[in-house]
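Quick one: this structure, given as structure tokens, is what I'll be asking you about.
== subunit A ==
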Amino acid sequence: MTVPTAAASAAGRVATEPQAALLSVGNLRVAFGGREVVKGISFDAYPGRCLAIVGESGSGKSVTARTLVGLTGAGSHVAADRIELDGLDLATRSERSWRAIRGRDIGFVLQDALVSLDQLRRVGDEVAEPLRVHHRGTRASRRSRAIELLEAVGVPEPSVKARQRPYELSGGLRQRALIASAIALDPRVLIADEPTTALDVTVQAQVLDLLAESKSRGTAIIMISHDLSVVARLADEVAVMREGEIVEHGPVDEVLYRPVHEYTKALLDAIPSEHTRGTRLVRGTSAPRRTRRPIDADRPLLSARHLSKVYRGPDRVDRTVVDDVSFELFAGETLGIVGESGSGKTTTAGIALALIPPTAGEVDLDGSAWTSLTPGRRRPIRKRIGVVYQDPLSSFDPRWTVGRILVDALAKGKRPPSSRAEARDRVVRLLEQVGLTAQHLEDAPLRLSGGQRQRVAIARALAPEPEVLVCDEPVSALDVSIQAQVLDLLTDLQDELGVSYLFISHDLGVIHHMSDRILVMKDGRVVESGDADAVFRNPQHPYTQRLLTALPRLARA
Partner candidate 1 sequence: MRIRHVVAAASGALLVASLAACGGGAAASGGGEKVQGGTIVYGHEQEPPCIFGGWVQQAYISRNILDSVVTMADDGSIKPWLATAWKISDDGLTYTFTLKPGVKFTDGTALDAQAVADNFAYWEKGGNSTAKVSIDPYFKAARAIDATHLEVTLNKPYLPLLQMISQAYFGIQSPTALKRSDQLNCEDPIGSGAFKVQEWKHGQEVVLTKNPDYTSWPATAKHEGPAIVDTVRWKFLNDAVSRYSSLATGETNVIYDVPTVNWKDAKTKYDVQQYITPGKPVSIYLNTVNGIFTDKSVRQAFAYGADRKAAVEAAFHGVIPYEGNPSVSQSTPGYNASVAGAYAFDQPKANELLDQAGWTTRDAAGYRTKDGKQLAVKFTYPAGSVFTTEGATVLQILQQQWKQVGFNVTLIPETQAETFAGKYSGPKAYDAQPWYWTSPSSAILWIVWRPDTKESPNGSNSAFYNNDQLSTVIQAGNSAATTEEANAKYAEAQQIIQDNAPAVGLYTQTTSIASARNLHDVWLEKSQGEPVFADAYFTK
Partner candidate 2 sequence: MTTAVLPRALSVPSWVRTARGALLKIATAAIVLVAAASITFFAQLLVPGDRATAILNQQTGRAQQYTTAELAPVNAQFGFDRPLISQYLDYVTGLFRGDLGTSYTQHRPVTEIIGDQIGPSLVLTAAALVTAWVLAVGITLLTVKRRRAVSALGSTWEALTASLPPYWIGVVLLVVFAVQLRIFPVIGETSARGTVLPVLTLAIPLAGFLGQVTRDEFEKVLDQPFITTARTRGMSDTAVRLRHALRHSVVPAITLSGWALGALLSGAVIAENVFGRPGIGQVLVTAVNTRDVPTVSGIVLVVAGVYVIANLVVDLAYTVVDPRLRAS
């Protein structure tokens, strides 16, 4: 308002020596009901700099972000010594005056534009909405401004896209449009709440570049993220939050590469990558290295030949989602399939499980026919192949307890229990194997935490004593520390049981951490395959190269 934003923008990236804080928060406390979720945190944001607030679910980071625009939510109680925007007190604002600030002085970007943009309105209208709300320009001028904004965030054919609706755009373009809307009024502060989560890695890189560009024009950015590697790419300063408190706060290089607090260290360690291969991700565990059983390269447990899958849409147009995919999975091995959304990896997994009939090609299980069998002939040998899904909760019947789920799986296994007592014993053993205890037997999955649910899912997959486990994005929905635990569990189980994994993930770090060999998929085809280290270190296909360039990573100390 008083400081013209153009001046800051002209200054470029001048703000390495911070002047006065643009947004200053002191001793912020937020409570819902009687429960305090933000417990007295303080931070400042400076023009042209990015503050990253990092934490896992429940750390209070998103609540903090929303409090900064006065949208903490119903039933909340906010107290702070100081919330100031350029000297203007925000802590005691009325809803009406908050509205004048939102969008104009503080822009806000949420994660996943598919749900954060109104799908029923045209992209142009969504982008121009802050202008309309704050009575800027005429209808026509707003429309052209929206097109300019879309162009500025790198949306091709902006005038065409402006007339489309968000769902008609690709994920990356949508997210750009969301950012375009947030910066429409050139706010001095931009708050981005998980702006790249749910995006494919290449798109993620583009979005981060876009935010960096905004920062370089003098915008103060507050980025909320659970992903430390993403933060490394943009932030100047990092605050690590845990259970409503900031446990560590400092310049990005300090926090990420010379962490002081145990929690920060644990978080950093938990990130899987090429460097973590063969090690455990959870800090402080006794056996850091793996003791693997040898891979039997003469015994392909799964061998897929020229798989393809064509779906006919309601408009009678065929779509090929899997196109001539072949692979072999050897006993004791982990084969990783990596690719972005829509690459056909989940369909491939479904075919391998014989749950989706392939249009062409077949999969053999341990040298004999598998997908080409009739369902009735296949059922008796199903026990040899198990599956772990991305979303464990939806894979459990909400009416069943953990105990019943596992007993059901045991009954379908190689050695069905002969008595109730035996069943119970074996279920308890299974639970212990995945790091749970008998006390969870009577729990409904709904009452378990995300990590516990995935452990139950793994226990269920293991109950029939399969030789192959298909893991379809098993850790994608988990916080990084929980992800680390689950990945450690999977490697431990492989060491212990010698089971083979067909491991599917969009996360290159996870894939590299887990896999012996990998397939890179794009648009239903395998573009590159081979030994994991070889592919990662020396990618041949341009797509793989692009993926790896886009991958945000932490330089390991």
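Behind the choice of candidates: all candidates are chains of the complex that A comes from, given by their letters.
The rule we apply is simple: contacts are C-beta pairs under 8 Å (C-beta built on N, C-alpha and C of every residue); 3 or more make two chains touch, one makes a residue touch a chain; residues count from 1.
A quick note: this is a predicted structure, and the numbers were derived from the prediction, not measured.
Q: Once the contact definition is applied, which of 1 or 2 turns out to touch subunit A in the complex?
A: It is 2 that touches subunit A.
Q: Spell out the residues on subunit A that touch candidate 2 in their complex, using ranges where they run on.
A: Those residues of subunit A that touch candidate 2 are 66, 69, 71, 74, 95, 98-104, 106-108, 110-112, 115-121, 129-130, 133-134, 165, 167, 170-171, 178, 181-182, 310, 313-321, 340-344, 522-524.
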